[in-house]
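Have a look at this one before I ask anything.
Left out: one protein chain. Kept in place: all the others.
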Amino acid sequence: MLRYTINRILLMIPTLLGVAVLVFVLLRLMPGDIVELRFLMDGGQVSPEVLAQERTRLGLDKPLWQQFVDWMSGLMVGDFGVSMWTGRPVWDEIASRLELSMQVAIMATILATLIAIPLGTLAALFKDRWVDRFIQVFAIAGLAVPSFWLGMLMIMFLLVNFNWIPPLTFKPIYVDPWHNLSQLIWPALAVGYRYSAVATRMTRSTIIEVLQEDYIRTARAKGVFERLVVRRHAMRNAMLPVVTVIGLEFAFLIGGLVVTEQVFNLNGIGKLFVETVTRADYTMVQALVMLVATFFILVNFLVDLLYAALDPRIRYR
Amino acid sequence: MMRKFGLPVVLVAAFALLPATADAQTPKKGGELRFAVSAEPPDYDCHAATSFAFVHPVRPHYNTLLKFDPANYPKVVGDLAQSWEQSKDGLTYTFKLKQNVKFHDGSPFSSADVKATYERIRNPQNGARSIRKAAYADIASIETPDASTVVFKLKAKNASMLTNFASPWDCIYSAAKLKEDQKFPERNVMGTGPFKFVEHAAGSHWVGERFADYHVKDRPYLDRYRAIFITNTAARVNALQAGEVLSEFRGHSPADRDKLVSALGNKIEVHESPWICSLVVTFNTEKKPFDDARVRRALSLAIDRYQGAEALSKIALVRHVGGVLRPGYELAASPAELLKYPGFGKDINAARAEAKKLLAEAGVKDLSFKFLNRNVPMPYTPVGVFLIDQWRQIGVTAEHDQPETKAYIANLRGGNYEVGLDFNCDAVDDPNLQLAKYISADRSPINYGRYNDRKLDELYDAQKGELDPAKRKQILRQFGQHALTEAYTFPTIWWHRIIVNWKQIKGWHMSPSHYLNQDLQDVWLDQ
Partner (left out) sequence: MAIADTTPKITYKVPKRRHPLVQFAVTQPLGAAGLVVIIALFIAGIFSESVSPYDPLVLDYSAMLAPPTWEHWMGTDAFGRDVLSRIIYGARTALAVGFLSSLLGSGIGAVIGVVSAYFGGRIDMAIQRFMDVLLSFPIIVLALAVVAVLGKWPVGGLDLNLIIAIAIPMIPKVARVVRSSALAIREMPYIDAARAAGYSHSRIIFRHIAPNVVAPFLIMFTAFIAQAILLEASLSFLGLGVTEPTAAWGLMLSGTSQEFYQQAPWMIIFPGLAISLAVFAFNLFGDSLRDWLDPKIKL
């Protein structure tokens, strides 16, 4: 087990390095630069000398390899540098928005789990009956409806009927729970629907599979009550893939908030990402991508570890 | 359908910008003004800023030497200057400064601060940035004979000098702070303005609070103001409709105005004015066939500006037909004078026939090109769609290319385009600023047409040094005629600014620029 774990950790390093190289190159290939954008997007007459001076100040005139080495050596000591747009430390910019996005993601996860597990189980138990078909349609619709459109409809509904919109500025839940929840419950619902759809489908198919396994048949044959079969035998064994999907979707959600945060004007990671990409704020985008990728790889790693712990065959493959 | 929501309930006098009569009420003190801003300032330095998103949250912390009279644009009044005089030859400006002005840290304000500020703009040192050096290039020296007097000496006559001193960008900084660190204002806010800095939550909001020692008696009225950053247009208008914010000071589209009026009725006040911004078509004159004036002029002639202005004004924030200067500005061409410019006549059929003839003469058949536009929905997209439709009517095919802003700017500046939709937007009507778009590329950093035309340069310099407004106007007409005949760059339709305020907001004045009248000194809340 230890060897497997160490192996997996070592494998993470080339992946992360690959992500770093890819994002670094992609950013430099994008047309347009932050200096032109900053001084020319609103008009004004800025001389080429000022633009050149600003590029020097941001280190954009250094050779590319130098820029990459600078960035990497900063990363080694946990220094992400400063935002090229605001001049504030990258980490401060991210930290001030992370809480909001994490909360929305967690709320969406809770919502999705609460919806998905009962619905998925129900659908599996009544496979191919009308309950199942209904739940399947509900779930597939969840995959189909764009969450930003759902968000737009929600706001439209609230505004037209109650002349009210969710609060505009974020307050942490421990400061003002009511304010906090009334702002974040809507985006959590909008993205949670899709999320619950994915999890419902996973729950349904794994439970169907588990119900066909030998030990379930044995339990049934022994005359164990159906409810007990489901609760004690089927559910427990079906939970692993479901938890996996929930975990992976959570990692994806952080990136997936990109569009929804626009609609609700949430000051989160997704909005920050779109803004920094459109500004070509290299240091910020690099840090954000590394953050999301690391998070995603870690979740994957934990899932694999969990599987390996439960299923010895995987360790020796 | 439009008619149902069409007529705004309250339409505060628009074109003439009448002196407001609403101030008859006695102003009330206190309250917090919440307003939306659609973007966010990157840092806090006025001298390196170009965006309204900077002016709206930051300007209330500062004063400038002069400013535009909020109720009587373009009249210039003192801000930190008590009075001023201009020598007969137009080469010396002497300012008497106000007494008892204090900075937010309690230190007194004096002429040294003015000198330090303008030296920083003119000639930034130690890594400081200044992007408006050109406006003060004519200054020879700045002297401070005593603590309340500043004398500017010029090298050359400049008809726009007073306008320059009223620029909203020239925040007066503390000389002491600048001496410690020229970059101090980038990360710190410390001025003499009506409001002290409280906080800036990145991506979220900006707060200022009343400066108790402000030099104007009994001002400001407000206790605080809170600028909330909302990038999404729909979210911004929703916030305004729900009363979460009381205004947004850049401008709304007609659709937003109609929506707000129909939802809120007489709880709000609509202010409208022509806007000192225009979308201009510009040609890459290095690419064939756009090196040919006939082709360029044909594409200008094909546009029915009058019908377009009327139709687009219902869906986009453009409305006025004008030449190289904002229609309605005292030095701009009158509607009658405008008719004489090519492409500004009322008979569109004749103009289109002429356009086709010009294209035939130039030997251009089935002209088709990529039309570079900015990926900003309002008003770039509607105007772009409109232009493509207009050109289609003389048999010209334009393919819409709308990259996001930074790629758009890179393509325009790099000459990586054929025909593009550029914009011209500045804080004031001043011809020195406005016409810089049209003069030769080797003189102007914002000419993306890559041409040099010495006649335009000559006329530009002549009007700049002409202190007599009537004569200056004459030269400007010649400039317009030549620029629009050559049609390297030509205006399409000028913008129209629409501001929707909740009625509680009093003492705020409309102006043709979203960069002006935002110090919030005289604004109060009736609640």
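Letters A and B mark the chains in the order given here, with residues in each chain numbered from 1 onward.
Please note the rule applied: a contact is a pair of C-beta atoms (placed from the backbone, for glycine too) under 8 Å apart; a residue touches a chain by one contact, two chains touch by 3 or more.
Only a predicted model underlies this, so the values are computations on that prediction, with no experimental measurement involved.
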Listed residues B:Ala255, B:Ala293, B:Ala441 or B:Ala462, member touching the removed chain: B:Ala255
Residue among B:Ala176, B:Val385 or B:Ala462 that touches the chain left out of view: B:Val385
Selected residue (touches chain absent from view) among B:Gln402, B:Asn452 or B:Gln478: B:Gln402
Residues belonging to subunit B that touch the chain removed from view: 1-2, 5, 232-234, 237, 253, 255-256, 258-259, 262-263, 307, 311, 314-316, 375, 377-378, 381-382, 384-386, 388-389, 399-404, 407
Residues belonging to subunit A that touch the chain removed from view: 11, 14-15, 18-19, 22-23, 26-27, 29-31, 133, 136-137, 140-141, 143-146, 148-149, 152-153, 156, 159-160, 205, 252, 254-256, 258-259, 262, 273-274, 277, 289, 292-293, 296-297, 300
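The definition used in the following text is that only the chains that are shown with their structure count from here on.
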Length of the line joining the C-alpha centres of subunit A and subunit B, rounded to whole Å: 40
Footprint of subunit B on subunit A - complex, ascending: 30-34, 36-48, 50, 53-54, 57, 85-88, 92-93, 96-97, 152, 155, 159, 163-165, 167-170, 262-265, 267, 271-272, 275, 278-280
Touching residues on subunit B, where the partner in the complex is subunit A: 42-43, 50-53, 127, 129-134, 186-187, 201-205, 228-232, 234-236, 238-239, 241-242, 244-245, 263, 277, 403-411, 413, 423-426, 433, 436, 444-446
